[in-house]
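Removed: one protein chain of the complex. Kept in place: all other protein chains.
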Amino acid sequence: MTIIAENPIKAVAAPSQVQQKVIASLNRRHRKENLFRRLGLTAVLISLGLVAVLFINIFSKGLPAFWQSAITLDIYFDPQIIKIPPMPQQRDDESDNDFRQRHIEWQTEIGFVNFNRLITDSLQKILPDANKHRRDLARVVTSGERFALRDMVVADPSIIGQTRTLHLLTDANIDVWLKGNIDRSLPDGQQQLSPKMREWVDKLSADGVIQNRFSLALFMNPDSRSSLASAGLAGAFMGSFYMMLVVILLAVPMGVAAAIYLEEFAPRNKITDLVEVNINNLAAVPSIVFGLLGASVLIGWFNLPMSAPIVGGLVLSLMTLPTVIIATRSTLKAIPPSIRQAALGLGASKMQAIFHHVLPLAIPGILTGAILGVAQALGETAPLLLIGMKSFVASIPASPFEQASALPVQIYLWQGNELRNFFEARTSAAIIVLLLMMISLNGLAIWLRKKYEKRW
Amino acid sequence: MSNSAPVKISATDVKVFYGDNQALHGISMDVYQNEVISFIGPSGCGKSTFLRCMNRMNDTIEHCRVTGSILLDGRDIHEPALDVVQLRAQVGMVFQKPNPFPKSIYENISYGPKLHGLAERKADLDDIVESSLRRAGLWNEVKDRLDQPGTGLSGGQQQRLCIARSIAVSPEVILMDEPCSALDPIATSIIEELIDELKQNFTIVIVTHNMQQAARVSDRTAFFHLGNLIEIGNTNDVFTNPQQKRTEDYITGRYG
Partner (left out) sequence: MSNLSLIVVLLILMALGYQLGMTRSRKVATVNPDLRMHSRPHHYGMMVGLWAVLPAFFILLLWLWLAPAVINSMMLAQLPADVAALAADELRVVSQRIGNLAGNFGVVADAADWELAAAEHLRQLKANSALVLTALMAVIAAVGMLYSLLRITPRLKARHQVERVVKALLVLCSTVAILTTIGIVLSMLGETMKFFSYIPPGEFFFGTTWNPRFSTVGVGEQGDFGLVPLLAGTAMIAGIAMLVAIPLGLMVAIYLAEYAPVKLRNTAKPVIEVLAGIPTIVYGFFALVTVGPFLRDLGAAVGLDINATSALTAGVVMGIMIIPFISSLSDDIITQVPKSMRDGSLGLGATKSETILKVVLPAALPGIVGAVLLAASRAIGETMIVVLAAGNSPSLTANPFEAVSTVTVTIVNQLTGDNDFSSPQSLVAFALGLTLFVITLLLNVIALVIVRKYREQYE
């Protein structure tokens, strides 16, 4: 507030004895006041600073990983190397099943082709002394790229005999070397790359053959142990996606139904008190305990498959349930009784009053709670480790019953990879993806709350 | 009370704004030493707002702005050299709802003196507590349970505890904001008697809803309406012979 003094000071009476004591205490007390206020401000600034440090740290580490060293090569799809029969066409007298069988056999045959030769042949053209270092030559491009070439042939066999200019991901160690994530002055014995390889890489990089390019590998590929540079999040993402689907289909409707019963129908007695305490407690039970429940009950008794998103989804649903119930109940509580009374007064049954009049008003609040619950489930790691989801899965799961990983578990697995120089950044990149997903979920919740915020 | 008593508080053209709303439209009045003056008027007329200006309690409300001058013993209470802590030690306040701290009776009373360093020894503090409780007429009721929580007392006792609490720092003025509105008639009459005794040592400004109470306890009465001071004068005159039509309407119960 502002004070505007207008009158000049008139005669001032001498302060009394009490007043003198008060005045004497003022200096000391104001110092304390200022100190206290500064302490508070410092605490706020420290906390804000910690948020900033955390985010800056993760983003500065992770963002470079979205760009990877890629080598630009003219790949000649040499018919001498790719010796395969033409792609089978379905004959009129052939059943779908038989044709599919034939097509699969054809694909298997392609699988035997040495696509790596295509790459090394192409490399030989730009690296004159390549012949003397064939082992190194085979390691320039990450091994996963040969499957990309294979997939190109499967998709379009007419490519055989042609030359295509492609950007292929280099080996993870080359990426580390070029990004300066390894000390270049280390002796040969401690370097991941041979001296020849380093010479090549530096030359190719200087020539612009190897460039840092934005790579979709991180998003499109499943995890990989043989071709680290192309290890991606797609498998883990699908695993998380299936689990969130289970959570949305199970925890949200069940939580809302439970909240409606407890808030609107349940009689107030000892039993509902117990249920209430129980739900509040369940919300605070450590997540790992839910993992134990999943391990012993779902996998041990019901014989559900290990590592499957369906089990993970069930565990996370049980964990999220109390969150959804509590959020829904508080939303229902905030809707004034007058709405119920008005509906009841018009002759609606209690059920009709709630489902037709109260629930529609509560939907924004329920959605907000549900989204926050899903976001919490999305980031959960510990319970998933206990139901076997930390095993390495190199394929993208096609259904919730197949083995899969999950985004946070993938982060856990990658941070433990031996190739720290490469995976520290890649893990950070995975964290960025996870954080962005959670931030958008939370943003959605905030937007919903703001949009439909009503004060009764 | 004659107007020859020295002026204790002198307000000139006090305006209060809450954000864009003007709550007081330029109030000027004097409060004399050792008098009891009561502010009456309908709800929202600004009487409590003006009361809270006198010890700058409005500072605690965000977006609140005060202009004009209020002199305490001839010294502007908004002057930068005057500390609000010192001001409030000089001008105490009793609130509408009894608000004892969730502490023992003893700690409630000793709270102020301890803060201001009024007692050097425990014995001094004991003396202050006892004399404050005695002057608030509460000593006999609580002397055996000084260590019990103040919140355990009855409503009337709690309010007297709050009065004792503000007496304990030896203020010169006590502001009372509808001190009896939450109390039953018996507790109210005890407080009214207390106010009558306290005016020997203190200047008392009391805001009240209750016109009978104003008539019973105060020497002078000020009538507020819609943020304006309509009329101020000796209580007898205001109640028996109001100069303003609006005062008369209010006193005779036409609105309020």
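In this document, chain identifiers A and B correspond to the written order of the chains, with residue numbering beginning at 1 in each.
Definition applied: a contact is a pair of C-beta atoms (placed from the backbone, for glycine too) under 8 Å apart; a residue touches a chain by one contact, two chains touch by 3 or more.
These numbers were taken from a predicted model, which means no experiment stands behind them.
The residue from A:A65, A:M243 or A:I279 that touches the chain not shown here is A:I279. Of the options A:I160, A:L419 or A:M438, the residue whose C-beta touches the omitted chain is A:M438. By the touch rule set out above, subunit A reaches the unshown chain at residues 22, 29-30, 32-33, 36-37, 39-44, 46-48, 50-51, 54, 57-58, 61, 253-255, 257-262, 265-266, 275, 277-282, 284-293, 295-297, 300-301, 318, 321-322, 325, 349, 351, 375-376, 378-382, 385-386, 388, 390, 408, 411-412, 415, 424, 427-428, 431, 434-435, 438, 442. Although one chain is not displayed, subunit B still touches it through residues 55, 57, 60, 62, 85-89, 92-93, 95, 97, 99-103, 111-112, 115-116, 162, 165-166, 169.
Assume only the chains that are shown with their structure count from here on.
In the complex of the two chains, the subunit B residues touching subunit A come out as 12-13, 58-59, 61, 63-69, 71, 73-76, 78-79, 83, 85-86, 89-90, 115-118, 169-170, 172. In the complex of the two chains, the subunit A residues touching subunit B come out as 1-7, 9-13, 16, 18-19, 21-26, 29-30.
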